[in-house]
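The complex appears here without one of its protein chains, the remainder shown in place.
Which chain is which? They are A and B, in the order written, and residues in each are numbered from 1.
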Amino acid sequence: MADLSKNDEAVAASEAEAVAAIEAPVERGEPILQVRDLKKHFPLTQGILFKRQVGAVKAVDGVSFDLYQGETLGIVGESGCGKSTVAKLLMNLERATAGEVFYKGQDITKLSGRALKAVRRNIQMVFQDPYTSLNPRMTVGDIIGEPFDIHPEVAPKGDRRRKVQELLDVVGLNPEYINRYPHQFSGGQRQRIGIARGLALNPEIIICDEPVSALDVSVQAQVINLMEKLQDEYNLSYLFIAHDLSIVRHISDRVGVMYLGKMAEIGTDEQIYEHPTHPYTQALLSAVPVPDPEARAHRERIILTGDVPSPANPPSGCSFRTRCWKAQDKCAEEIPLLAIPEPFQGKDTPAAHFSACHFAEEKNVVAAH
Amino acid sequence: MSDTTQKTDTAVEDPVGPIAPAPAPDKQDKTRSLAQDAFRDLVRNPMFIVSAVLIFGIVSIAAFPGLFTSVDPLACDLKHSMEGPSGSAWFGYNFQGCDVYSQTIHGTRNSVIVGVLTTIFSLVIGGLVGVLGGFFGKWTDALLSFVTNVFFGLPLLLAAIVILNNFRDDKGMRNAGVMAVVLTLTVVGWMSMARVMRGAVMQVKQADYVAAARSLGASTSRMMFRHVLPNSITPLIVVATISLGAVIGAEATLSFLGIGIRPPAISWGVMISEAQQRISSGLHPLLFPSGMLTITVLAFIMLGDAVRDAFDPKLR
Partner (left out) sequence: MTTIDKTASVPAPRDGATHDGPLLDVRDLHVEFRTREGVAKAVNGVSYSVNAGETLAVLGESGSGKSVTAQAIMGILDTPPGFVTKGEIVFRGQDMLKMSEEEHRKVRGSKIAMIFQDALSSLNPVLSVGYQLGEMFRVHQGLSKKEAKVKAIELMDRVKIPAAAARVNDYPHQFSGGMRQRIMIAMALALEPDLIIADEPTTALDVTVQAQVMDLLAELQREYNMGLILITHDLGVVADVADKIAVMYAGRIVEQAPVHEIYKRPAHPYTKGLLASIPRLDQKGQELYAIKGLPPNLLKIPSGCAFNPRCPKADDVCRTDVPALVPVTEQDGTDLPGRGSACHFWKETIHG
């Protein structure tokens, strides 16, 4: 008995320590989130009652990056590359198979209870589909007020209605809409409601999973502007996951390119867009339709053959080699590491950034416009 | 917004508009809950009013049959056998010469009790099993699904005979009371509700708003009762209102086989099964209890419909 309570005390003490660390502020420009070799493998099973594992979908397979305080890190990639799974792992909506996510020195993949709840206050998410991310049976007031129900210490009960109305105002919605239901709003307005919910607890990090891809073109710009404004006002750090390369470039300070569960290339927006060294990045950039008919004649396009291989059965070595025009024997044998490629090491060139390719070379594929 | 307009790209999606001034009428300066909204909607729904009045009437008959007839349902006289409706016996007499009207009135209680209680018990058990299995998944679901399937494997008659055979009166005769019938029908009837609920819960669980609640740090009970349950209960309510009628019918089957409620106890089921055997000699002893049964089932289905609509904000 005595042993047990002692044990409990120890747990409580370490939990309190964790909570204290989580609530401490972080300087601007310091890493606030450090992701190290993060993996998520979904087991493939056979059998109904007695399941046995027959393989695994390697949705995320060893991803590392830092998110700095106050910056926007864009993550781009095609469907199935694992970018949304990364978001879920960072939100602790999925348990990581391996790897660490350090938030202010605490590995959040191992936290639970009070400490995890404290982390959740500080890391919030904006979802892709504004039609499924809001509970249709709750009023806007209940939806935006729910964070306060879960974390009552943030706002005293009598204050909540005012807080919710403030939040509606901040995201550009009429505060009188508090009693309406989500279906009474258009897509763009719903996304604003989702953003207001994300802001309610004053988080430090917001993870945005394709926040504008479900919206009409003319509304996308409004939401992007709102997000940039809020970042300045509330000093937020964004992890901005999207497939629209031009929007990612507009909003991001740094960009990571993912392919088949791995980070192919990461660097500042200029390094990635103007000086890509990974062939996949080059192909991706060149394939983006450019809203300029003049460019279509003299644009060099790299059209990849085939589709993205299945993450349940990725190619050996470099996972991009099956579609790569540079692939050689080495690519099938050796997994390229995410590092500054040898030719650029120690050189003061924008091409000297992290790229996971054996034969990295610079190639500017985007016509400057 | 109806489904059709959504599908056809007309996107009648925005009755609000940011520039439009907030509508002044019925603006309460208080955050309303869904339940309050639903209630306001219900009392304005004619379908709800009609069904509520009907159910109130039926429940009154069940509670106080003496208010509606002074004739003893068991005072039968064979000389009236199969006499048609008349001033003294509005629904006529049955084969045994009993007053059909009086029997129908006095049979209401047993039928309604069997129907309502069985449905409620099945709803609770099935709903609970479905929610737990659907929400937690993995081994919980495997276990609960297994149990559900085992019960599904039980044939109604076999289960009924096994259970009801154990109920005997003080003389040792087989005689099941109302509660025994409720128990039996619940045992063989809750599984479809569990299946429906499980499916709905599994679907709703995937929704982003549940993930959103989880990422806010919401507790399991909060996710279950605030997010998953309200969005998955609709199909269950529909199944329940429909099964109410089926339950009353099943009670009749058991009576017909002689293992359910038995004469001299009266229920619509008993009356229908008796009248069925002598359908060639006269239709009226069958018609009136069947009519009451139909009205009752209809009333509950209408109630279920109205309640479902009221709790669906999309239809508001």
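FYI, contacts are C-beta pairs under 8 Å (C-beta built on N, C-alpha and C of every residue); 3 or more make two chains touch, one makes a residue touch a chain.
Just so it is clear, the model here is predicted, and its values are computed rather than measured.
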Task = Among A:Gly188, A:Pro211, A:Gly256 or A:Pro311, single out the residue that touches the unshown chain.
result = A:Gly188
Query = Which residue among A:Val19, A:Ile207, A:Leu239 or A:Ala283 touches the omitted chain?
reply = A:Ala283
Absent-chain contact - pick from A:Glu233, A:Glu294 or A:Glu334 = A:Glu294
Inquiry  = Using the document's contact rule, name the residues of subunit A that touch the chain not shown here.
reply    = 78-79, 186, 188-189, 216-222, 224-225, 228-229, 243, 245-247, 249-251, 269, 283-284, 287-296, 301, 303-308, 368-369
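Convention: only the chains that are shown with their structure count from here on.
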Inquiry  = Give the list of subunit A residues in touch with subunit B in this complex.
reply    = 48-49, 88, 91-93, 116-117, 120-121, 123-125, 127-129, 132-139, 141-142, 145-147, 149-151, 161, 172-174, 176-181, 183-187, 189, 194, 197, 201
Footprint of subunit A on subunit B - complex, ascending = 1, 13-16, 18, 22, 27-28, 31-34, 142, 146, 207-209, 211-219, 222, 226-227, 230-231, 311-314, 316
